[in-house]
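This report concerns only the one structure given below.
Missing here is one protein chain; the remaining ones are kept as they sit in the complex.
Here is subunit A:
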Amino acid sequence: MKVDIQHLKKIVGPENASDDVAELYIYGSDASVHQAMPDAVVRPGKTEEVQEVMRYANKNKIPVIARGSGSGMSGHAVPIDGGIVMDMKRMNKILDIRIEDVLCVVQPGVIDDDLNRVLRPKGVFYPPTPASSRVATIGGEIANNASGLRSVKYGATRDSVLGMKVVLANGDLVTLGSNTRVEASGYQLARLMVGSEGTLGIIVEATLRLTPVPKFKAMAMAKFNKLEDAGKTITAVMTSGITPSVLELMDNVAIKAVNTALNMGLPDVEAIIMFEADGRIKAAVEADMNDIEEICEANGAFGIEMSDDPKEMTRIFSGRKKLFAALSRYQKGLSCTSLADDMAVPNSKMAATVQEIVDVGKRNNVVMTAYGHCGSGVVHTKILMDTTKPGQWDNARKAVSEVYDFVRKVGGTTSGEHGIALSKAPSWKKEKKDSLEMMRAIKKALDPNNILNPHKMMDAPDDWVKATDLRYTTKVQ
């Protein structure tokens, strides 16, 4: 069915809808390897407009793909079947901050960092904070169940979302969850929306649980000559009774990349781990840091540097936050692709996993790196390759598959934080094989015409390379 652009313009205003081919091209990709053009883009400014667009799309069986900033890494917002991309960034108001209830109410287009800039002076913050928090929208974070640097202590998005308003496929508006910290009343429908990747409804408002800003913070950086030792250290810290507020691993590929791209001056060793401890009482923070130092030393770390200087801490963490793009500068001729990017594994399997990732890269003639919020079990990698060579894509396909086979073997999961969408769907479907039908039933009940971000997750194609055109010009068989 052809999209009636005039009708959409009537709903959202002529300046907020477009079917210009140039606009469609821009809204056809995100931070993944995928690309597909929509038929129209709308930028609603209020809930009623979202409802109207959904009613129109549902009646005419036109796909609708919600989009925040398009920073998803697996093709989440790529409109594989065309249809309407719904850019939510105009709905960007912070509606209420209720310090006495330690919560806030926001529209979905609010950018994570913008929210925290307003909250922090009030003594609270919204903790999930992915590395992309400077651009990621709250709607996109909820839909992806994003997590980040501090999730090891403060949890993922799912732990900070109390409730939300959602427009369903048929245009109905529903209120899910509650304004309270606990709720034991039936199906946890707000939680069902978290991580639903735009396939079950459009989030138009969210009630978020806030956390007091800790008074004291300290950080340390430990260096390792063996990646495996770093892996062992992570396991040891996480079983020691300490809950650090940050525990980040960077291997040598990652270190070299940020040093080259950003002149960060990180030590050129096999691996580093960055720790942060925080709390209300200085002595308690210091005690945690001392214990962490001892554990690091016992596991082969050297040259441990401590700091409680906020400027230095920000500088070092900012390097980590900028890593994904910086990896594109690791070696001339290689580009960074977000593939097999964010698995999670049980604590005890950390050392083996980081080693396996690097080995898989070597076996398949691509460069792979191991880094991540390893305290919460998330291990990131990326595949660095010559994207112009079809053979490299074959290698990447094999490498991705081998990494995920390993992750499943050790009892891990396909995605710890970035979500599934297209490029992770083939492996994820293997992991979740006995619950896929349950998911399809939920999807069918809420979206019988299959218009909300169709053919993603459980319904995505089985070969990610061919799921859409690659956003590169390379053609792969």
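Just so we're on the same page, a contact is a pair of C-beta atoms (placed from the backbone, for glycine too) under 8 Å apart; a residue touches a chain by one contact, two chains touch by 3 or more; residues count from 1.
Throughout what follows, contacts and distances are computed from a predicted model.
Asker: Looking only at the UniProt record of the hidden chain, which name from "Acetolactate synthase small subunit", "Sarcosine oxidase delta subunit", "Sporulation protein YqfC" or "(Fe-S)-binding protein" is the right one?
Answerer: Going by its UniProt entry, the chain not pictured is "(Fe-S)-binding protein".
Asker: Given the contact definition stated above, which residue among A:H76, A:K89, A:R397 or A:K456 touches the chain not shown here?
Answerer: A:K89
Asker: Write down which of A:E23, A:E228, A:E293 or A:D359 is the residue touching the left-out chain.
Answerer: A:E23
Asker: One chain is left out of this view; which of A:K9, A:R134 or A:K226 touches it in the full complex?
Answerer: A:R134
Asker: Kindly note down the residues of subunit A that lie in touch with the hidden chain.
Answerer: Where subunit A meets the chain not shown: residues 18, 20-23, 25-27, 29-31, 41, 43, 69-71, 87, 89-90, 132, 134-135, 261-262, 321-326, 328-329, 332-333, 335-338, 387-388, 471-473.
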